[in-house]
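Notes follow the structure.
Shown here is a partial selection of chains from the complex, left in place.
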Amino acid sequence: MSSNSFGIAFKLTTFGESHGKAIGGIIEGCPPNLILDLDYINHEIARRKPSNAFWATPRNEEDVVVWLSGLSNTTTNGAPIAFMIENQNIKKQDYNNLSSAYRPSHGDFTWESKYNTPPTTGGGRLSARETLTRVVAGAIAKQWLLKSGIKITAWTHSIGSISIPGDILIETQNHELNALCCPDPQTAELMENLLRGIVEKGDSVGGIVRCAIEGLPVGLGEPLFDKTEALLGHAMLSIPAVKGFEIGSGFEGTKMTGSCHNDPFIIKDQKITTSSNHSGGVLGGITNGSNIDFKVAFKPVSTIKLPQKTIDRNGIETTLEASGRHDACVVPRAVVIVEAMAALVIADLMLRQKQLEP
Amino acid sequence: MSSNSFGIAFKLTTFGESHGKAIGGIIEGCPPNLILDLDYINHEIARRKPSNAFWATPRNEEDVVVWLSGLSNTTTNGAPIAFMIENQNIKKQDYNNLSSAYRPSHGDFTWESKYNTPPTTGGGRLSARETLTRVVAGAIAKQWLLKSGIKITAWTHSIGSISIPGDILIETQNHELNALCCPDPQTAELMENLLRGIVEKGDSVGGIVRCAIEGLPVGLGEPLFDKTEALLGHAMLSIPAVKGFEIGSGFEGTKMTGSCHNDPFIIKDQKITTSSNHSGGVLGGITNGSNIDFKVAFKPVSTIKLPQKTIDRNGIETTLEASGRHDACVVPRAVVIVEAMAALVIADLMLRQKQLEP
Amino acid sequence: MSSNSFGIAFKLTTFGESHGKAIGGIIEGCPPNLILDLDYINHEIARRKPSNAFWATPRNEEDVVVWLSGLSNTTTNGAPIAFMIENQNIKKQDYNNLSSAYRPSHGDFTWESKYNTPPTTGGGRLSARETLTRVVAGAIAKQWLLKSGIKITAWTHSIGSISIPGDILIETQNHELNALCCPDPQTAELMENLLRGIVEKGDSVGGIVRCAIEGLPVGLGEPLFDKTEALLGHAMLSIPAVKGFEIGSGFEGTKMTGSCHNDPFIIKDQKITTSSNHSGGVLGGITNGSNIDFKVAFKPVSTIKLPQKTIDRNGIETTLEASGRHDACVVPRAVVIVEAMAALVIADLMLRQKQLEP
């Protein structure tokens, strides 16, 4: 039933709980004879790590990838690629008073109800630490895609009500410009001010990640049910804290008329393309050669320092105050996760498309 | 690779093109010994049909379901349920000047590029007529879910910029109140006025469908990758013309702080529940017993009567004027499709959850 | 859970019960722009049909394939290929005294127990009539494979204790030589004599189908779990009445020593090949370019005219005497079914191998 797997042709299967021995995954379908740049993978992991920024948790995770199989030196050899990252820095005491009370808007309650397991057993699987395995797999997918000229770039589009005004030319922007991963310096400053207030209050805030995929061929996507946007939506909505996904004109586009929204076909550089991109790069669920452009909505982090009313495992009302430190906003760290999941989707569709080659 | 299938335990596989002999599907996993109300299925089909409203296409489709297997009389017997609906009323001439020019924001171009097929062969698979098979399967899933007290209700939330103000109590509303499927009569009137102008101009407009799922147990959803919202997002984004999906607080929720957004756990009727529902009924990808609440963004219909610049199959610039009649807005007809896809997701998760029963 | 589907990249999903309206299937993954020879498909269907031979049931089935989708004229267009064959000649009276008593070694009892359905509902899905859908799909797969020079040939190897002596050169034999599909005329005569006695007694007898696949490239097969022989075994053991499968040296090979059994590598026509073929064309689950060579064991048909002790649905001991006419031996009709399932496996592996192309 494969609820721990994502993808069909390029497939990631993951394991691990935040408080167990290790997390990791198995990647199937990665083309053989691909020379991996392991430094790049470590770089991607670093992008996801809690930074030294004031708004991020200072848990000093040392995330060392151990490669278990599938590589001959650093070259893929056709066997499944398996890797793990051992868990360290597990301060169980930080979670002590969590263990008796249900954290509001956290998955402890639902996991324990679903699996009928005792407290604290399941939370570890739902911990955002699992996203590390997505980043590792995504970093491999990205390297392979880049050989076909496909580049995936995400960035912080908004935090709370502060968002980048207008469109930005992603081609010329550096999304690793600052710790907030916001390519517009002025907006980044406003975001930083907002976060300062949030952190002081012990609260958290949500935001939006935007992602562009450049260099795509025409023809990726598998209608009816595995349309490119359907797989991207599935991928993004499987990331912890995501509450929404939109592609191209998205929700705003519902207010437009067809005559404005339709993207006229034109000839450019002797190829068929469109003069606008409200579609966000997909027509009928299949890529049309334009950039894919989508947004992902992240809710505010549920773990906050402010006291919260809740009930405990005995059904008694109680007040919860988290004592550990947690991210005030997940968005900057989520940027690389969004890229990773997008890479898994596109790599999968690239391989599935090979089936149609003569 | 199953791009024509949706679901794992409760699974629909579809076939058919709009201009072929028939469309239809195979439903696997439907529990045996379920007595189907075939009239209800026909009722659901009628909800999707072009109404006599001024804003809808008057193609007089006679959609008669032929049951091919899986039923003994009207009772499911454990074998796969197969059905078909023969295509009628195929006026090929309406599509004549479509065949040489690519319709802007339509999937002809991408389908032909993907499969390397000649003009007009593929468009038929991407036609919205395929959604009829989803409605039939969804109507079966709904009947089964209702036996467990699960009810799925969608309605027109907005058309263009006109949307229902505030929240509505779906429990007391009748979403079949009017042809627009808008439970708020005042909003419906405004929508009708808007549509009148759109139709006069030969243009189209988008809108949002909102959906509520009541009566859910705690525990549905399969993390990490098959979280309830991930499957719902996948399902909705596979529907033609959908550009966005959000659950609970969605994109608006990104502006909130955690202290406001978190849903406090409370005890009510001796059961654990929450006093607000920003989560939209899911925590950690698993249902928490509250109503699921999500929205689906539909872009404006791409086929319009207004002349549009485009290019034809020979790469020559041309102007396209559609001569047939088409929907000015797909949203009211999409309401039942959204319900159907939601039903497929929930039925699938209900069956997958059975695996965990002792 | 897809128990009605076979294959991953080239995938058949079937429906239908022998006493329902129709049987049929959906084929996904068939390459587009393949011009189908529909006459060939009808020819294959005819091979499976009860012949006029004395040992076969004379039920006069008119098996007309209705093509529902996926073809533009007779060319595949990338959409799923759906087809159906309506059931005719349903003489319910023949099955009347079957309905109260369980037929020995037939699946009525297990189906009804599994699905908790009333008598006669399930038997229809387990009827050998379902194999017709395999033959149709296999006839399409074969046509595509032949374009790559891959040819699949099965024949009657044995009936009861009468078997073809020694090896035959399949390249020069005509397996459609006679109604028994036995390429050795002398053996065929002995088989016919054997069957005459069996028919006179109202009994039945088993036999073995042997199959060769020529023209294979090196490299098909997906270890660890989807080795070529594992998929072939799965395919064959899903055919009604099959009790065994062996490839290459099979069960006899267990008696050999490694020094005799190992196939020495040699160079021939500037390509690597082997001087013997005990492996049956696969090494490590992957084709080695030699012919695949396997055998399939069919038990005697369970429906016989001789009176049999059994119990009825009320748990009362009874004696069953089948009144309709049935095949005395299923093997000759099964030859084309074995070929069809082999074709589905190889077509699937050919498409999966495309994923590895640069």
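We just call them A, B and C in the order they show up, numbering each chain from 1.
Following the convention adopted for this analysis, contacts are C-beta pairs under 8 Å (C-beta built on N, C-alpha and C of every residue); 3 or more make two chains touch, one makes a residue touch a chain.
Since the model is a prediction, treat every value here as computed from it, not as a measurement.
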item: Oligomeric state of the whole complex, in copies, if 3 are shown; value: 4
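In this text, only the chains that are shown with their structure count from here on.
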item: Relative to chain B, chain with the most remote C-alpha centre; value: C
item: Chain copies touching (chain A, chain C) - same or different residues, decided at half shared; value: same
item: Chain B onto chain C, rotation angle from CA fit, given as a multiple of 5 degrees; value: 180
item: Chain centre separation (chain B, chain C; CA means) in Å; value: 40
item: Centre distance in Å when chain A and chain C are each reduced to the mean of their C-alpha atoms; value: 47
item: Residues of chain A engaged with two or more neighbouring chains; value: 9, 355-356
item: Of all residues in chain C, those that touch chain B in their complex; value: 1-5, 8-9, 11, 13-17, 20-24, 26, 28-29, 32-33, 66-70, 72, 77-82, 84, 111, 114-118, 121-122, 124-125
item: For the chain A and chain C complex, residues of the former touching the latter; value: 9, 29, 31-32, 351, 354-358
item: Chain A to chain B touching residues, read off their complex; value: 1-6, 8-9, 14, 102, 104-111, 113-116, 125-126, 130, 158, 160-161, 198, 201, 203-208, 218-227, 229-238, 240, 242-251, 253-259, 261-267, 272, 274, 278-280, 282-288, 295, 297-304, 306, 308-311, 315, 317, 352-353, 355-356
